[in-house]
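Each chain you see keeps its place in the complex, though not every chain is here.
Note that the chains are named A and B in the order they appear, and that numbering of residues resets to 1 at the start of each chain.
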Amino acid sequence: MTEKTTSDLVLEQLKQGLALPGDLYTSPTLFAEEVSAIFGRQWLYAGHVSEIPHAGDYLTVTSGDESCIVARDADGEIHGLLNVCRHRGARLVDCGTGSTRRFVCPYHQWAYSHDGSLAGAPRMPDSFDKSRWPLKKVHTSVWQGLVFVNFSSEEEVESLPELMADAAELMNPFGVEDARIAHTEVYEVDANWKLVWENAQECYHCNANHPEFIRTFDVREMAQPTAGEAPLWYSEDRRSQSARFPLKPGAVSLTMSGRPASAKPMGEFADGREPYTAAAHLKPGFAFVFSPDYGITFVDTPVSPDRTHVKVQWLVHRDAVEGVDYAVDNLIRVWDQTNRQDWELCRSVQEGVKSHGFEPGPLSLDETSVAGFYYAYARMMSAAGL
Amino acid sequence: MTEKTTSDLVLEQLKQGLALPGDLYTSPTLFAEEVSAIFGRQWLYAGHVSEIPHAGDYLTVTSGDESCIVARDADGEIHGLLNVCRHRGARLVDCGTGSTRRFVCPYHQWAYSHDGSLAGAPRMPDSFDKSRWPLKKVHTSVWQGLVFVNFSSEEEVESLPELMADAAELMNPFGVEDARIAHTEVYEVDANWKLVWENAQECYHCNANHPEFIRTFDVREMAQPTAGEAPLWYSEDRRSQSARFPLKPGAVSLTMSGRPASAKPMGEFADGREPYTAAAHLKPGFAFVFSPDYGITFVDTPVSPDRTHVKVQWLVHRDAVEGVDYAVDNLIRVWDQTNRQDWELCRSVQEGVKSHGFEPGPLSLDETSVAGFYYAYARMMSAAGL
């Protein structure tokens, strides 16, 4: 007799149309497994190409105990480097972005090039061979200007563009590679990372909780589309998903007024293309939503079973000027309010599922994408034998 | 060979007249067992009936990971409801008290009546049967105006009035059901919940530590009663205990002056009954002390092996008016000071029992009720096979 795996258990719940047992949101053991088996193997969003425009530029991305430098070398090529000195293990750079000629370890001044090769190490024995101690590589991939890393120790990892293939056509008109970051917010959410995902997967809760969001977002159209075409594309394993985001008549952007928050349209919309709003995501940690004038990226990073770090960034056309083309307050208001409302709901569920009396309830007609998340989760866990 | 249970170990210490080993105050494993086996099965004080006088009123009570709503329905009946939505598990209400027509989950607006039945759930499939998804019940019982809950999942639980039978006659004259809450303090104590209990069970420490308390409390009379009658009643298993609280000559209330803190006497004392002060408790978490003019309730909630949450409330006659009949400062001074002095002593013991060199010492003649606590603890653990 073999014990039931987490993925088996999740699939059984799915069959019955039920949410997941409380243990899955509180167990420290499971959490450690998820961090290693999912966040340690999947593509994670690291940043936008506009953060590292020039040779020598770098950005950093952290996930759990891992930290990666994404560096652009003299030839413009991008490298993912583990932010751990090969000598004693010190961090080479602090989190954030920067530009440097070499990565010099603050501890004992071992110096590395942008491709990770060790260029200098003082006071080592004659037998020391620098070529044997380059920084460890982290897989990187760029899709539509979005930089992803993958901490997997496997030689080869999945192709990111293939994973995002379904979303490519929908997102392409937004010219995301020509955007830049206008604002960043980091939220600490008192809930398991899966609850944060589940919350983002349905608008069953929107009408009662998100007054700013529903000024323009058409909840009814999302739930029961009247258009002939399917509103949702997704990969067979539900890791990647994309959709048109229906706005109410007259609205052209997810703002308080429905009017653009930025005066510089992005991509093809500058050329008069019919406006639309679209969203896509790549589990386990990345989502984004774009209107013709601005977009937003979300990165969920699990911190502990009941704590998730969410980094949110607002992007505008790279030529948009603050104070002229957009005001930050107006740009961020709808999503910032919506996010804070959502974190409070997530916290409330985290509290409830801890109860010994909690039993998973039945999903509604408006929670099919929550079921989609469960399925993707089961598949990612199953891939690690869990 | 079977391993020794915690209850066996405690009974052995008792036989030798010794305190308990340090591990019992520091082990996370034991702590989790206690929360489940004791606090998850015993009656816990939830609040006073005056907090929910009208139809639609509710109060909440939390214990560890559990949260319960105590609601009064249209017929005046009181219901205990697990504060966990049957859909996805969100808390229905935040902690505190309130009044509502229905309990509507903030997440997806599932709505419940005061008896817990599910009254509405939008966007569920046609096959969905509301009657199958009421809020889970939590046992409730009211004794002399004090509302208790019991999170046990058993169909039947012990009768609270039977448990409190010994205390009934002693406490009855205070008319506790006609009181109301005048003040609440919540203390975070850096000590194991058992140390908080042990501290409350003896006045061996009072003379040196509680200058305000001993202005009126007669420590010597408590320790070596001169009266003919026994000063102490308790149930065979020592869970429930009650006693007259001897005051020094001339004092009629546990106040700084010995005079009443509230001008409105409670219960039979309004009719001229001879004043006395009395205390009772119900392990594992509840104690109260009443003088003719005011009373105080204590609720101990374990938070972690070295942290206990103590909620203390001061009660006066429901017709007493603040600023006219009593001043809060004067009402709470003796017990608030005494509590703070006690928490510091408890913290000091928690520090000491962590030492590898700690060995339980011998109990004094004035610590027989500490032994009584050990016995009740052993019995409660033993009931769960621990």
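Note that in this section a residue touches a chain if its C-beta (ideal position, glycine included) is under 8 Å from a C-beta of that chain, and two chains touch if they have at least 3 such contacts.
Small disclaimer: the values here were computed from a predicted structure and weren't measured.
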Open item on the list: Please state the number of copies in the whole complex; 2 are the ones shown in place.
Closed with: 3
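Following the convention adopted for this analysis, only the chains that are shown with their structure count from here on.
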Open item on the list: Could you work out how far the Cα centre of chain A sits from that of chain B, in whole Å?
Closed with: 47
Open item on the list: For the complex, give me every residue of chain B touching chain A.
Closed with: 36, 40, 65-67, 82-91, 106-109, 121-125, 128, 133, 136, 151, 153
Open item on the list: Residue numbers of chain A touching chain B in their complex, please.
Closed with: 17, 19, 22, 198, 204-205, 208-209, 223, 345, 348-349, 351-362, 364-366
